[in-house]
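For this depiction, one protein chain was excluded, whereas all remaining protein chains were kept in their positions.
And now, chain A:
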Amino acid sequence: MNRRTFLTFSAGATAGLMITPIPWKLTDDASIWTQNWQWNPKVPKRAIYFAEMASKLDPSGSGVKVAVVNGNAVGVAGNVDHPLGKGAVSTMAAAEVGLLHSPARVRQPMLKTATGFKAISWDEAETILTGKLSEARGEVAMVSGDDTGSANEIFAALVNGLDGSFYMMPGETQSAHKALEMMGGEGRIAYDIENADYVLFLGADALESSGTSTRNARVFSETHPTGKAASAKYVYAGPVMNNTAVVCDQWIQAKPGAAATVALGLSRILMDNGAVANAKGFASFKQNVAQGYAPAHVERETGVRADVLKKIARELAAAKRPLVIAGSEFGQGAGARALMASLGLNVLLGQMGQSVKIIPGAPAVVQGAGSESERYAADVIPFLKGVAEGRDGAKVLMVYDANPAYGLPQTQAMAKAMDKAAYTVSFSSFMDETAERANLIMPNSMTAERYDDLYTPHGAGTATYSVNKPLVKSAFDTRTTADVMLSVASRLGMDLGYASFKDVLQAKATRLGASWSSLRQGKAWTSASASSAQLNLAPCAAPAVRAIGEGTLALAPVVKHNIGTSKVAMPPHSAGSIRDTELSGVQTVVQMNAKTARMSGVKAGETVKLMGPGGEMTAQVYVSEKVMTGVVAAPLGFGHTAWDGFSKGVGENAFKLLAAADDPETGLSVWSTNRVTIATA
């Protein structure tokens, strides 16, 4: 080959390569076939069906549609017909379906042995529980965290039949029951936010974690149409610019746990300006409020400037349909004071029966269960403290739909109670901190897998009732706890009057006057009936509980449902939405403003130790003006020691810092006014 031939050949080869499709085809094939590995998950090729469900993991009870493919739940969509969902999908409802196959799920009944848990059959589990309960008669206790379900009636009837004690987990529903009881009412507090033209949230994080937040958010959206003028004014008063405050028309900085005092301060201004109420106990209320709660006093106590308080009072008085919604900034620990004070203020504004209504509670259908108010009467905190300290005995302690070993103040004592109780039974769907400590786990099926119901969460506008039926195949060998307990009751020789939980739900529907077939199809029942009973205002003006602890800063726990709730850890599908300002690496981030950081001698990014009356935690500091001066904001939801790889060991649990104080007059523990000391770690 001479030079010329070589060059000709080379040029030909180059041109040929340029023209031939072979390299491009090979590249294309390579990209296709290297994505076609057998271990890549394949999506199903089947039709999608939608079925209605009311979310039981979402505390706001929002109704959604579940997308079902081949018996598996694959997604959720909004349900515009549901009064609590109004077409939206809350963070927790969106994540709920993804949790069906969460790595944290308990897959079958488990019995604790010396070497760990071992799987047992349902028959064995029921036999063991029946034996333990019959031996423990008189010293049986049960704690339930389900604020909306009829399952509580079965549990209460069973426990009452064994002369035991039944407790509900503390929260807004318990606070509301206690507030109404003290004011001579009964039922549930309903907020007609749909028709309000001025809404004042006192502490209550009502667009994220308080009350019917999904519905509230939708109403907020309707009153604040994009690109147009708002038809209602929303004001938030609290220590942190949280998810509610950030979109409200005005954020008023108020110290943690200040709701009651601010409400009474506003009442004082209104009464000074001549507001009266034709209500029982008004004279006593007026006298007590006049003795304290002058704007200057309220400013000192709560940080709300006197001029701001006066302006809000003027705006409330001028509004046609004002509405005041009060509560704890993190959904628990406010006791009954904030609600009573806000009800007093709503009465003064002439809104009782208008923006605020008292609607009937759920009628009891299981004999021996007692009334709803009776079930909420006892405070679980002193009981669990007593068990931890060995004062109260609990031969069998059962826990349903709650995680007291994680989500209560004085967390270590609550966890210790689980260890100290002679025999602990968890009905959790997940291997949570409480289940991990239990002697026996009898896993509950999840919402989409079981029959269950949902009656009027705290703060709904009207009485509502939804029934859930199994929509998908059970992912694991789990059962509906209500059915399990009916079976256990039968083994104990107790007749609760029903063979299955479904029968209980049918009886409830009949009692409410709702159509069973319509409920079963996922249609929610609503009722406009409201009580006309007058509330007694006399107990509304009691002073708020003092600060708990001697720390230099007020602690503002913050709840965000993408991080989790007190009973559910961060769902896998929400893990990506955690912000750097909440979690840095695996360290919890606490927020304070620049002035507080200077006062405390800490810098942004620094690791600090927070010392509260309940315990300590380390965290990283993020300086943000979203927190008022003198306050440190800590996210709740991190620091799990159980669950799965998505949440275990991520951050620290801020519940540890909190301690509960007694409020003898209301009989409910309070922990919304904790103080902490901060030091560089």
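By our rule, contacts are C-beta pairs under 8 Å (C-beta built on N, C-alpha and C of every residue); 3 or more make two chains touch, one makes a residue touch a chain; residues count from 1.
Keep this in mind: contacts and distances are computed from a predicted model.
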Practice task
Look at the options "Protein-arginine kinase", "4Fe-4S ferredoxin", "Cytochrome P450" or "Acetyl-coenzyme A carboxylase carboxyl transferase subunits beta/alpha" and return the one that UniProt uses as the protein name of the missing chain.
Solution key: "4Fe-4S ferredoxin"
Fill in the blank from the handout: Per the whole complex, from A:288, A:481, A:534 or A:593 the residue touching the absent chain is A:593
Handout entry: Residue of A:210, A:562, A:653 or A:674 touching the missing chain in the full complex
Key = A:562
Completion exercise
Of the candidates A:117, A:220, A:285 or A:498, the residue in contact with the absent chain is A:220
Fill in the blank from the handout: Only one of A:577, A:618 or A:641 touches the unshown chain, namely A:577
Fill in the blank from the handout: Checked against the full complex, the residue among A:110, A:156, A:207 or A:435 that touches the missing chain is A:207
Completion exercise
It is residues of chain A that touch the chain not shown, namely 27-28, 30-32, 34-37, 39-46, 48, 67, 69, 72-78, 87-91, 94-95, 97-98, 100-103, 207-208, 213-214, 217-218, 220-222, 224, 226-227, 241, 243-244, 246-247, 253, 475, 560-562, 571-577, 579, 581, 583-586, 593-595, 624-626, 629, 644-646, 649-650
